[in-house]
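Report on the structure given below.
Omission of a single protein chain aside, the complex is shown with its protein chains in their original locations.
We just call them A, B and C in the order they show up, numbering each chain from 1.
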Amino acid sequence: MKRKIRMGMVGGGPGAFIGAVHRIAARMDGEIELVSGVFGRDAAKSAQFAEELYLDPARGYADYKTMIQRELAMPEDKRIDFVTICTPNFCHYEIAKAFLEAGFHVLCEKPLAMSSAEASDLEALVKRSGKMFCLMHNYTGFPMVRQARQLIRSGALGTVRKVNVEYSLGWLAAPNAGKQAAWRVDPKQAGISGCMADIGTHAQNLIEFVTGMPILEVSAELATFVEGRSLDDDGSVLLRFGNGARGVIFASEVATGEENNFILKIYGDKAALEWQEQDPENLIIRSNDAPIQVLRRGWPGTGDEAARNSRLPAGHPEGFIEAFANIYKMFAESIRSGKPGDYPSVADGVAEMRFLEAIVANSNGTEKWTRIAP
Amino acid sequence: MKRKIRMGMVGGGPGAFIGAVHRIAARMDGEIELVSGVFGRDAAKSAQFAEELYLDPARGYADYKTMIQRELAMPEDKRIDFVTICTPNFCHYEIAKAFLEAGFHVLCEKPLAMSSAEASDLEALVKRSGKMFCLMHNYTGFPMVRQARQLIRSGALGTVRKVNVEYSLGWLAAPNAGKQAAWRVDPKQAGISGCMADIGTHAQNLIEFVTGMPILEVSAELATFVEGRSLDDDGSVLLRFGNGARGVIFASEVATGEENNFILKIYGDKAALEWQEQDPENLIIRSNDAPIQVLRRGWPGTGDEAARNSRLPAGHPEGFIEAFANIYKMFAESIRSGKPGDYPSVADGVAEMRFLEAIVANSNGTEKWTRIAP
Amino acid sequence: MKRKIRMGMVGGGPGAFIGAVHRIAARMDGEIELVSGVFGRDAAKSAQFAEELYLDPARGYADYKTMIQRELAMPEDKRIDFVTICTPNFCHYEIAKAFLEAGFHVLCEKPLAMSSAEASDLEALVKRSGKMFCLMHNYTGFPMVRQARQLIRSGALGTVRKVNVEYSLGWLAAPNAGKQAAWRVDPKQAGISGCMADIGTHAQNLIEFVTGMPILEVSAELATFVEGRSLDDDGSVLLRFGNGARGVIFASEVATGEENNFILKIYGDKAALEWQEQDPENLIIRSNDAPIQVLRRGWPGTGDEAARNSRLPAGHPEGFIEAFANIYKMFAESIRSGKPGDYPSVADGVAEMRFLEAIVANSNGTEKWTRIAP
Partner (left out) sequence: MKRKIRMGMVGGGPGAFIGAVHRIAARMDGEIELVSGVFGRDAAKSAQFAEELYLDPARGYADYKTMIQRELAMPEDKRIDFVTICTPNFCHYEIAKAFLEAGFHVLCEKPLAMSSAEASDLEALVKRSGKMFCLMHNYTGFPMVRQARQLIRSGALGTVRKVNVEYSLGWLAAPNAGKQAAWRVDPKQAGISGCMADIGTHAQNLIEFVTGMPILEVSAELATFVEGRSLDDDGSVLLRFGNGARGVIFASEVATGEENNFILKIYGDKAALEWQEQDPENLIIRSNDAPIQVLRRGWPGTGDEAARNSRLPAGHPEGFIEAFANIYKMFAESIRSGKPGDYPSVADGVAEMRFLEAIVANSNGTEKWTRIAP
């Protein structure tokens, strides 16, 4: 019998939305089997949740150090192959480091770390260890995002000139937005930024993923609209790219009434594209000399990259979990093959931390443009 | 350790889109474990595909009779709890019968059988056997379809007057549409109808599910646009309901360019609703005295039925597979509890066969209205 | 100085929505000048309203006979060239007849008359008189409707197979819907049909205009949902065309919450098109082998017929009045040139009356299909 890739988790206990998403996504294609994890604050709670997940309760551990120790003690054919880290930001670094050093592959939630120094450190460690590392920027898993990248690579847009990204949520519009919200605006847990770390990095990552162009300079204004918060709940950033292209990121978590309004528009000198996360099956192509084209997942005119990341025929909506699952699928293949795959890497994690540090510095300072450390 | 519900499959071998969907859907919530099935025309192919699915190859059987015999011979803690039947229509009846008689629960693809007589027979058998039976009409699993039903039950639409359902696909517009298409227009495999059995029954089922009103009389025109086909590839039906309500079903598989265009509009004397499968997170509510409301999965204003059938926060698109998985989840609960759940039943299968027989008879005959057998 | 075409009106006094639309539309391009009319029940009211319209009050007449007499008495360089008739249906025939016989061109609201006999009579009279006659089916004036027709004529859709038209309004969902509604469901004023005469004829006319295919046979159910009404407020019709094509018209004036939901979908064996009156700048083209195309008024890929009926660049929305004005513009050119133009004619009025008579007879009778008199 073929064997499934074995997965462990740190974080994602009861009530954590994103933990459940990781589990469904990992399970979706039947290639990965969750076998252990740290699912709660103490051993009893962790064991209990493991059992709810149909796992051996003995593999619901009290903390990540115990987990590493106990997994290493297991026979190889039971031991986890990789760990998923979906804790608040501040633990990413130390947990990822520990698992890498213990010889496990790692899949880590974004943002990668609390600083670019931590991030670079991890980058070096990944290189030394030879282990596979995936930074979960799930939006890169959407088939029509892959299609967007393929179109740009193929030259269909010509030279990219202008990028317009909007990522707005309303969930932090009021002061008390629940436990999931609390840690995201607490500097100890989230780091130097709230909104921009949470969603601004998605915008930055998606822009760079799709265009292949790194952001070089930023001019930003981060804002805190709800009194009493220590971190930004909103931010706007002007962007400059190496080829003279410009861009804007509009990000907000106080955008009342918005659910998860993530919109990407990229204008080239030949054509332009638009993708919306809340309508993810469409990729709209506009040009000055032809009718609007709506490329659809699964339909003629949509290329092989989208097809590879798709499970259903056109018209049968795929969504958020499938995009997530695409990243897991590629990561599992990567573990089998021993070769990095086409998912966000630890280097993207370094880039996102440098972006964050640049916009925070710029917003707090008086200079107009801040260059992102290369 | 808690145990998962164990599932077998008949049908859904390599290349069958809907078989893969069943597997992903069953797996999604981690409550069900696929353990065996008939996945190919002979034992070798079936075993091979079982292995591809990470199953014990010995549980990839040559045919459903062998499967029953071998599963019955297994210890109870390994034996399947239920079987999913996703073969072409003509085998549903005999396979479902055999598994029910052998004491297994059954989940069967639609349409239930080849005739209402077969369907009634199964209905009686289900009753006698005390086994759980689910007819897979996956569209009833969409959260916003559940929301639509809840609104109508709550009286929010007032008295339903008019129903407008459109279900159009383009995939059979040309003569050779592949293997998946071939059996659907072959009377031996599909039965008395092609298009209407394939998608017209979805329309009929969804109307009755959401409104709670059985269709009483029909006036229909079934058509075959592509030469050489023995069965309809298109059909239009006028509907009458018991309370004086009227309706229209527009169904076509030669609607060039349509992917899976399933639209439900229901007009009451107080308000109306619209739901589109290709945009399934929205439920649009219209009335004569208020602005349009767009109810969204996961957002305030959307009720508990939708919430129970939902995994992600608003704005993180769920789709086709999640709807499918909702049915599986309810069916698994049903098997655990021994009580039928809120999913389409064998009685709905009888209703769909009577509907099909009525529209075929009406379309072939000269009478204007045909009453559906009660 | 060039002279404008001079227009008179019968109907369209204070409060009549469609009368105001006729005036704005006629005035839009500066080619037509309203100079007289019957705007009220008596001479005083008519004169008063004429003055409100900046006309000579003496040319606000008490009734259409007086109007004809007085206009004929005017010097030729003051006399109207044509009259617009926008009274309730029952007067169309006699007024149109009188003006034609007096030597005036006529533009008449739809439906043309109270019966196909009256309609044929008018047709003969128009022929004899040599006068220009326009039946106001304003929807044929939308640029993207013209584009749709051009595409079908060019063969872009291949052979038309199926037509799906929906025209739904909610305005008659409750018993008392105001004065504008009252006459439309009064047999003395509206004729043999309410809803179908009011909007079903728009559907029939638009189908025939765009496809160029006459409807041959119908099977219909007209319904009256609001108690106390003598005429239908709702109707569904199955259609057969000469080439084997089929279709459905879904029409309702009790479709609660709908404003003016007029949707046209036409499926050919090569491609399909969709146009929605509430989003009139788009024409959606679908096929089985290419991405969706959205043709836009004023944008590359949209042809010369649309361009001729357009005033603004793309992205600057045109709407209902512009479509109306396109018909007026063509009619004015027709009057100048003495040649019928590309607008609905008296023959289309005959066709619409025969369609109406056929669906009413079919709905009241027991035969399944009723042939429309050729």
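Simple rule for what comes next: a contact is a pair of C-beta atoms (placed from the backbone, for glycine too) under 8 Å apart; a residue touches a chain by one contact, two chains touch by 3 or more.
Remember, predicted model here, so these are calculated numbers, not experimental data.
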Specify the residue from the set A:T66, A:T256 or A:S337 that touches the hidden chain. A:T256
The one of A:S236, A:N309 or A:S334 in touch with the missing chain is A:S236
Considering the whole complex, which of B:P175, B:G301, B:G338 or B:G365 touches the chain not shown? B:G301
What residues on chain B make contact with the chain left out of this view? 285, 288-296, 299-302
Touch list for chain C against the chain that is not drawn: 1-4, 17, 20-21, 23-24, 27-31, 51-57, 169, 258-261, 277-281, 296, 298-299, 311-322
Can you list, in ascending order, the chain A residues touching the missing chain? 157-158, 161-162, 164, 166, 168, 170-171, 173-174, 219, 221, 223, 225, 234, 236, 238, 240, 244, 246-248, 250, 252, 254-258, 267-272, 285-288, 292, 365-368
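Following the convention adopted for this analysis, only the chains that are shown with their structure count from here on.
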Relative to chain C, which chain's C-alpha centre is the most remote? A
So, in whole Å, the Cα centroid of chain A is separated from that of chain C by 55
Please report how many Å separate the Cα centroid of chain B from that of chain C, as a whole number. 43
Whole-Å distance, C-alpha centre of chain A to that of chain B, is 35
Among all residues of chain C, those touching at least two other chains are 285, 288, 292
